[in-house]
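Removed: one protein chain of the complex. Kept in place: all other protein chains.
Here the chain labels run A and B in written order, and each chain numbers its own residues starting at 1.
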Amino acid sequence: MLWKRQIPILIVAVIGSLTLFGWFIDEPHIKAFVDDDATQWYDILASFAIFLGGFNLLKLQLQKVLRKQAGWQYSLFAIGGFFFAVVAGFFYKGNPDVAWGTHVTAKGTLFKWMFTYMFAPMQATMFALLAFFVASASYRAFRIRNFEATLLLVAGIIIMIGRVPLGSNISSWFIMYLLVLVAGIAVNLIFKNKQYTLGAVAGGIALVTAAGMSMGWPLDQPGIFYLPYLQEWIYKFPNVAGARSIMIGIGLGIFATSIRYILGIEKSYIGE
Amino acid sequence: MNDRDFMISAGGISLAFLIYWFFGHPYFITERIVMFLAIMVFSGTLLFFIRKARRGEEIFLRTIPGLKAVEEAVGRSTEMGKPVLYVPGIMDMDQVETVAGVIVLGHVSKMTARYETTLNVPVSRAIVMKAAREACKESYLMEGRPDMFHDDMVHYLTDEQFAYAAGVNGIMVREKPAACMYMGKFYAESLILAETGNSIGAIQIAGTASQAQIPFFVTACDYTLIGEEFFAASAYLSGRPELIGGVKGQDMIKVFIIGLILAGVVLRLMNDVGLIDFSIINFLTVK
Partner (left out) sequence: MNFIIDLILKLGKVDRRWIFLIIGVVVMIPLFYPLGLPIRATATTQQAYDAMDALPKGSKVLVSCEYGPSTKPEIDPMVRAVLRHLFKNGHQIYVTCLWPDGQFLAEEALDEIGGGEFGLTYGEDYVLLGFRPGNEAVVKGIVSDLRKLYTIDSRGTKVTEIPMMDGIHRFEDFDFLFSASAGYPGTIEWVQYAVDPTDVQMSTGTTSIQVNEVMPYVAAGQVQGILAGMPGAAEYEALIGVPGIGTSGMDAQSIAHLVIVLFIVLGNIGYFIERKRSKKY
């Protein structure tokens, strides 16, 4: 019990306090511990722990093959890939002129070949899936259910179009004409009167046309209707305001969790 | 420690620090005093409310639908005879979000033990594997079902972000879990995981403090715990008064911060127009 309860809690309390309060102490050893050693200790521990992970992966994949479980053929690729990476990293450089150690980055080595022709394309493929998933997720989820959802949708569309060159080539006058039509729909929904709707749309179009002719139809003026400016404004103000508040909340959450650990109030990590 | 002792200890520590400060505060980095005081005040506030809760004072904790749904999701998996998939993020134990993810896993595994449902926890870091295993093992023991626990319910896939995402997607497509939970630190793989989960019709609950991924989870999951809700999950699920007290303390700190922001705006304005010399920005910037 002592090894599984009190000692781990003591280690967390001592190392946690030292790392937290060490930041305020001007003493080279403590500074070195806080700035470098503590993190590096963790990295060293994590590097050794990779053996645990690697063996666990290998064990499960081998079991799958030996027991011929569903999809065992894929496990053969996992096992093959595992050993191929180990060989390229530790046993076979592929280029005798390159020293061990630098062989992982040097040209003409098996490891570099693996990185360039296997690892990089596979990573890029997985990341590229995002484009497809974003499309299908937004198609399914962006629905004008209420006022907030409508705001979200409009902001999303402004950012999507305003961020790319297509948006910077859409004149603010075009957006104004579009808004006149939307206003026409709104008038029709409210008054349900064709004459009113026609009046609103015709009046709006005339007003925009007159303003455009007097200003000489500049692409990005008035700026409030120019998509790139609008998206920049959304990014800079509503987005930053929201991001900051979430950031403060997250920071507080992290702080409170850390303090609960250091003081031994939260002990779930040892199963209590 | 009773209230009187607590106050005496707090007063004693403050007095000792004051004496140390007036005697030239050797070894203390003076420029960081604001941060130091903030930590002390915030920690004090947290402790105060934790003690209050321990004394039995009732603290209201609003219902968090995402956490309420956790039990529902496990129940659904039991009914359908399908496993629960739990993903504790892709980062290591040095990230507080991962730690919070492992804590929530402890609670979820208690439920799976209670309902006799299969739990599958693929992880992307070896240390997380060890920690998550311990959490699950303890939970199954506490629920009196050590027979149901086996090491391989928590298994390592890979450290690589997208290889991990591909591995988890494979598990989803093959095993078709009825519930998928994503609790931890996530990056670009969040939508890949959540969309695949959505395509197999699983009930999905996510919890993360990764700001950029919150919109993806909100879009593709049934419930999402945003930022601090995720850190409050342990308090909510365990119902332990000292943890709930901590959540209340957090709220009080937030009120204090809101006050500080308002005061900061006023002071900044006064400094900008030349009414005062004091610059709040310089005062609060930690060097």
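In this section, a residue touches a chain if its C-beta (ideal position, glycine included) is under 8 Å from a C-beta of that chain, and two chains touch if they have at least 3 such contacts.
On a predicted model such as this, the values are computed, not experimentally measured, just so you know.
Asker: Decide which residue listed in A:I7, A:L76, A:L151 or A:A243 touches the omitted chain of the complex.
Answerer: Missing-chain contact among the listed residues: A:A243.
Asker: Tell me which residue among A:F21, A:Y74, A:Y92 or A:F127 touches the hidden chain in the full complex.
Answerer: Checking each option in A:F21, A:Y74, A:Y92 or A:F127, the one touching the absent chain turns out to be A:F127.
Asker: Tell me which stretches of chain A touch the chain missing from the display.
Answerer: Residues 35-36, 39-40, 43, 99, 101-102, 105, 112, 115-116, 119-121, 123-124, 126-127, 131-132, 134-136, 138-140, 142-144, 153, 156-157, 160-161, 163-169, 228, 231-232, 235-236, 239-240, 243-244, 247 of chain A touch the chain that is not shown.
Asker: Go through chain B and note every residue touching the omitted chain.
Answerer: For chain B, the residues touching the absent chain are 91, 161-162, 187-188, 199, 211-213, 285-287.
Everything that follows uses one rule, which is that only the chains that are shown with their structure count from here on.
Asker: Take the average of all CA coordinates in chain A, do the same for chain B, and state the distance between these two points in whole angstrom.
Answerer: The separation of the two C-alpha centroids amounts to 18 Å.
Asker: Under the definition above, what is the set of chain B residues touching chain A in their complex?
Answerer: 27-29, 32, 35-36, 39, 42-43, 46-47, 50, 92, 94, 96-97, 99-100, 102-103, 106-107, 125-127, 129-131, 134-135, 137-139, 141-142, 152, 155-160, 162-163, 165-166, 170, 174, 188-189, 191-192, 195, 198, 209, 211, 214, 216, 219-220, 226-228, 230-232, 234, 238, 242-243, 246-247, 249-250, 253-254, 257
Asker: Going by the contact rule at the top, pick out the chain A residues touching chain B in the complex.
Answerer: Counting only chain A, the residues touching chain B are 20, 23-27, 39, 42, 45-46, 49-54, 56-57, 60, 70-71, 74, 122-123, 126-127, 129-130, 133-134, 136-138, 141, 243, 246-250, 252-261, 263, 265-266, 268-272.
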